[in-house]
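Shown here: the complex without one of its protein chains, the others still in place.
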Amino acid sequence: MEFEKIFQDIPAHVKALHGKGEVASYIPALACIPGDKFGMALHTVSGDCFSTGDSEERFSIQSISKVFTLSLAMGFEGDSLWRRVGREPSGNPFNSLIQLEYEKGIPRNPLINAGALVISDVLVSNLDDPKKALLDHMRVLSGCFDINFDSEVARSQAQTGFINRALANFLKGNNNLFNDVDEVLDLYFHQCAIAMSCSELANASLHLANHGFSKAMDESILTTEQTKRMNSLMLTCGLYDAVGEFAFRVGLPAKSGVGGGIIAVLPGVYSVAVWSPALEASGNSLAGAAAL
Amino acid sequence: MEFEKIFQDIPAHVKALHGKGEVASYIPALACIPGDKFGMALHTVSGDCFSTGDSEERFSIQSISKVFTLSLAMGFEGDSLWRRVGREPSGNPFNSLIQLEYEKGIPRNPLINAGALVISDVLVSNLDDPKKALLDHMRVLSGCFDINFDSEVARSQAQTGFINRALANFLKGNNNLFNDVDEVLDLYFHQCAIAMSCSELANASLHLANHGFSKAMDESILTTEQTKRMNSLMLTCGLYDAVGEFAFRVGLPAKSGVGGGIIAVLPGVYSVAVWSPALEASGNSLAGAAAL
Amino acid sequence: MEFEKIFQDIPAHVKALHGKGEVASYIPALACIPGDKFGMALHTVSGDCFSTGDSEERFSIQSISKVFTLSLAMGFEGDSLWRRVGREPSGNPFNSLIQLEYEKGIPRNPLINAGALVISDVLVSNLDDPKKALLDHMRVLSGCFDINFDSEVARSQAQTGFINRALANFLKGNNNLFNDVDEVLDLYFHQCAIAMSCSELANASLHLANHGFSKAMDESILTTEQTKRMNSLMLTCGLYDAVGEFAFRVGLPAKSGVGGGIIAVLPGVYSVAVWSPALEASGNSLAGAAAL
Partner (left out) sequence: MEFEKIFQDIPAHVKALHGKGEVASYIPALACIPGDKFGMALHTVSGDCFSTGDSEERFSIQSISKVFTLSLAMGFEGDSLWRRVGREPSGNPFNSLIQLEYEKGIPRNPLINAGALVISDVLVSNLDDPKKALLDHMRVLSGCFDINFDSEVARSQAQTGFINRALANFLKGNNNLFNDVDEVLDLYFHQCAIAMSCSELANASLHLANHGFSKAMDESILTTEQTKRMNSLMLTCGLYDAVGEFAFRVGLPAKSGVGGGIIAVLPGVYSVAVWSPALEASGNSLAGAAAL
């Protein structure tokens, strides 16, 4: 089996990258994680699983969560969602306020911070306990019922997340946040602080490779069209300002997080999750991108 | 006396402007004030006072407060203040985040919102009870000891001031706010909500026409150089995006607020305050600017 | 054969879109072309050809030419090319100067106007007669030796292309144009004015679906890596500010032009070209995108 061979070879290749890149330091609780951790897990639609390294160790999924909150929000709102957030790449840093001001509070896409805050707002509007609902969603999708928030990370982000707080208030001031700013931010900081392993993430993402059908839940959680929308968003907007480079090097719809995780899917074939905390200048996992 | 004649004639001229302009509606507590109120008071350095109309009625001084907080802050910080805030006109709306992001969190000048928030932060750093200290400052300068915050306006601004909250958090995220964001905003929203009359404002501004010497306090509260700095800031940055137009029509250092007030000084001769709530498109009092 | 059936059905679907969209009017010589023209041609790597409608009628390829000039330039410059032009989507209109100024004259990618001007400059630096060389390249790639510039269109663009002239001068002023501005613009306006049919374009693009190997020329004109780079650029930057939408609706690397043409490739399988002059708001062919 080809995948098996690849997974045997990857650790040696990745080892050459040890010591390169930088662990994100702006979230204090993440700064202390060893940069040379590396794990990877791939689940095929047909049921095979491959993994290597620290694939069972949980890490902070950070912006990868944007895929899952968007997936939940898609179920609540139809196309009206896209009046509040665009679907095009931004060409700006993930936390920029500039484009948001020029475009009157309509974020470019739901995978940059401003867009994800609008999505969080949708969840707050539609769910009694959005944090619990999101956690349940991740647990059921991955089949691991002890997945949880890393409350130290959530608190650390809440204490230092001034730019996200600026974005949320700016959205509110432009009438594109319907709930209380603090409530939306609380969900946002918690979604970023979900701790999952590569195996769990690969499993939770498998429906994106399977036309929206979750094997874990034995039901479709996204329509085929919604799944296609999600994958095209990941392809064009999923890797901050390195979307073009990643499309060249990897060519798969993907979403990265500053915790060093990346998920990617080959539609119809597999989902894959990789983790290594040291980041490239663009904010994506150095070894993770190389492994993919 | 020339001033006496002018003050007799002004009301007739201003009456022609009734019904023009719009009262600021984005602060709910201000939206209900009749747009055709008009008052004006002028105090000369030599001790004469002239007034007309609703010159004794108190209104929300709003951004005019930026002159007085800056004046207080100048006493605490020397030139180091200007490392945190610039001294040039912005060419952007008073609450824009764009320039602030491009210029890495250094506001263009202390008379736009972002700059005034930095000044508030300086006051919070240096004063035990900055709100009380500011109130005392205004009371002593004007000689009216019942000047106070309009707490309904302050609450209204706190509840709806999302863009200011965005600015403050953005400054904090760029390490240009040293205190708690909420504490700085609390002072900021309160300073805007100070209620004063034209007579009180004219008196409180008289030192700006008098080389920094306050007759009410019988001492210099600004050096000659600081006074000159304040007046040049007012001249080039005091009227939002209508600085050039105001320099043409009026030609005096001035500062306006969205409550419809404007203060202005003729250095060496007089200070003047005018109030009329209906605003021009640029956010300055329509009848107030015409009267000046 | 599936393609045959699809090509029989397409005209009926496209007819429903007649009268929608707008023919580009800012290039006078293009404004008079009937908006409901429609042609499409698909060439497979294995040698099959399918076509329908006005697939043999030539039209102005406009920005589609950016793919072919970049392809030529890749042969002259190695990775040093990417010091002069980026590889990420721009999130701005195709002819914006704003990002170019903020990023000191380095265009975001070679498929927006500013980037294509840098590529034209590379061709002027490396070719004795770049216009003739480009024409020869298109002729050999497509196997049609009477392909030519539409000189009326080229003249029309030169006379009205003030924004492109602004971009070129701005690049020159930022030391990112090494040749004479007029010479670079002359090539640029001519490349846009090449007239080709869908069949010719499909044939000329076939190497992009074939790892860089041109069957018409019986040689590789791009390496596998260069081909992959080109396709990822088309995928992430090829459709102005509708890249995300096109990735969702079509999912293929593609490049559009305001003349109403679009080329696209399915790597390993086929290249396809479509033409219909009426455009969507984003500047891409309305019926063309629908057909793809």
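Which chain is which? They are A, B and C, in the order written, and residues in each are numbered from 1.
The criterion applied here is as follows: a residue touches a chain if its C-beta (ideal position, glycine included) is under 8 Å from a C-beta of that chain, and two chains touch if they have at least 3 such contacts.
Keep in mind it's a predicted model, so treat the numbers as computed, not measured.
Novice: Give me the visible chains that the unshown chain touches, in label order.
Specialist: Checking the complete complex, the chain left out touches B, C.
Novice: Could you tell which one of B:S65, B:Q99 or B:N164 touches the chain left off the display?
Specialist: Hidden-chain contact among the options goes to B:Q99.
Novice: Looking at B:L97, B:L135 or B:L235, which residue reaches the missing chain?
Specialist: B:L235
Novice: Which of these touches the unseen chain: B:K37, B:R87, B:R155 or B:K215?
Specialist: The one listed residue touching the chain not shown is B:R87.
Novice: Could you please point out the chain B residues that touch the chain left off the display?
Specialist: Here the touching residues of chain B are 86-92, 99, 108-109, 228-229, 232-233, 235-237, 241-245, 247-248, 251.
Novice: Spell out, residue by residue, where the missing chain touches chain C.
Specialist: Interface with the chain not displayed, on the chain C side: 96-98, 101-102, 162-163, 165-170, 172-173, 181.
Methods note: only the chains that are shown with their structure count from here on.
Novice: Can you check how far apart chain A and chain C are, centre to centre, with Cα atoms defining each centre and the answer in Å?
Specialist: 33
Novice: Express in whole angstrom the distance between the two chain centres, defined as the mean CA positions of chain B and chain C.
Specialist: Comparing mean C-alpha positions, chain C is 55 Å from chain B.
Novice: At which residue positions does chain A touch at least two other chains?
Specialist: If we look for residues of chain A contacting two or more partner chains, we find none.
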